[in-house]
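Coming up: subunit A.
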Amino acid sequence: MKVVLQNLTKIFPSRNKKSGEEVVAVNDFTFEIPDGKLIGLLGPSGCGKSTTLYMISGLQKPTGGKIFFGDDDVTELPTESRGVGLVFQNYALYPHMTVKQNILFPLQNLKGADKMSKAEMLKRATEAAKLVQIDNLMERKPSELSGGQQQRVAIARALVKMPRVLLLDEPLSNLDARLRLQTREEIRRIQRETGITTIFVTHDQEEAMSISDMIVVMKLGVLQQIGAPQEVYDDPHNLFVAKFLGTPPINVFEGAVSGGKLIIGEQAVLDVPGVADQDVYVGIRPEGFIPEENGPMTCNLSSVEVMGRDSSLVTTHTASLNPLVRSIIDSDIKVDPAAETVNFSLKPHKVFIFNKETEDRIYFEVN
Partner candidate 1 sequence: MSDFKTMQAKDLQKASAQQRVVKVGVQIVTYLFLFTMALIVIFPFYWMIISSLKEMGEYRQSIPTLFPKVLDFANYAEVFTNEDLLLGQLFFNTLLVGVISTALSLVITVISAFAFARLEFKGKNALFAALLATMMIPGELFTITNYQTVSSFGWKETYTVLIVPFLVSVFYIYLLRQNFMQIPNELYLAAKVDGTSDIKYLWKVMIPLALPTIISITILKMMGSWNSYMWPRLVANDDAHRLITNGLRTAFTNAEGVTDIPVQMAAVAVVSFPLFLVFIFLRKYIMKGVSRSGIKG
Partner candidate 2 sequence: MKKIVSLLLAAIMLIGMMGVLAGCNNGGNKVAPDFVMPEGGLDTTKEITITFYHQMGAQLQEILNTAIEDFNKIYPNIKVEHKTYGDYNGVRDQIKTEISVGDQPNIAYCYPDHVALYNVAGAVQTLDSLISDPTYGFTAEQIADFIPAYYNEGKAFGDGKMYTLPISKSTEVLYYNKTFFQKNGLTVPTTWEEMEAVCKQIKQIDPTCIPLGYDSEANWFITMCEQYGSEYTSVDGENFRFDNETNRNFVKKFQEWYAQKLVTTEELSGGYTSALFTGENDAGTRCYMCIGSTGGATYQQPNQTNGKFEFEVGITSIPQVNPDKPKVISQGPSICIFKNEDPQEVLATWLFAKFLTTDVTFQASVSMNNGYAPVIQSVKENEIYADFLNSYSTANIQAYAVKVALDQADAYYVSPAFNGSSVARDQVGLLMQRCMALTGNDLDAAIKRAFEEAVSECKYQAGQ
């Protein structure tokens, strides 16, 4: 079931009547979520991602715009009739019901054509439990389960009625690090097996990129960029998207373009044919640095962190906006930790130039 959002807007009247200015939580969103895909709504807190999710679920009424499931306009339809599955951030499992009762609960509400016999319901519930691997916890109460287990019960409850769209509100934020990795693989696997269109909200870019078919980056209610994770990583439309994706984060420098050459500090570090002369921001991915004897760019070396497969050089540079410039290089290349400076040459496709005012991306031919 594909989900289409058309000029979706949500304006919250401000809390205190006096000041009167409103909060535009979601500003004119239009995008289409293909059927059967796992979509990540990504952005810093307060960017409107949860509000969008709740509008899709029907729990929040949009101020403007339309929502379509397939070609049905569900904007006016109440949550009960939308056939959505929603997993809350703190799971919202009914505390007084066992795991089995929690999972069975949605099935017991089905009416008319979808009504099921008791046996049928139990079969479906056990299937869902197996799918999320909690079939051994059926008689437990939510208070007796760990965060991860509760998470999976919530997913099973959302899935069991085979909703048209599955929505997950920051599913991993309450889990410890180790469990987070394991659970996000679970979500990926479950989504693949069921093939259900799934939208999840997260502020952790690594999580979004690792399992999403498509990510939607948002900032202060405005849609920044949509696309496959790798594609958005490699082709950020603006500085915000570039800075937001990737760990360790992208290194940003103040620079200028003159005569087709990119100047950082005093050094011409890269040929940028076809770009008019102007001051620019320059974003260089950590993996975009290659240490070279006479590389065009020199940085002062502070330390070398060997991490096995590759090692990371911690350097500083006067033109850098952040105190440290971090690069990741192949561990076979040896760098003398005692050296004062190190020279790099840059991989062109790992360097992005942004307009100083609008911070929009400026393209240049990469040969």
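Following the convention adopted for this analysis, a residue touches a chain if its C-beta (ideal position, glycine included) is under 8 Å from a C-beta of that chain, and two chains touch if they have at least 3 such contacts; residues count from 1.
These made the cut because all candidates are chains of the complex that A comes from, given by their letters.
Just so we're clear, the structure is a prediction, and the values are computed from it rather than from any experiment.
**Q** Of the candidates 1 or 2, report the single one touching subunit A in this complex.
**A** Of all the numbered candidates, the touching one is 1.
**Q** Of all residues in subunit A, which touch candidate 1 in the complex?
**A** Interface residues on subunit A, with respect to candidate 1: 1, 69-70, 72-74, 76-78, 80-81, 83, 114, 127-128, 131, 162-164, 193-196.
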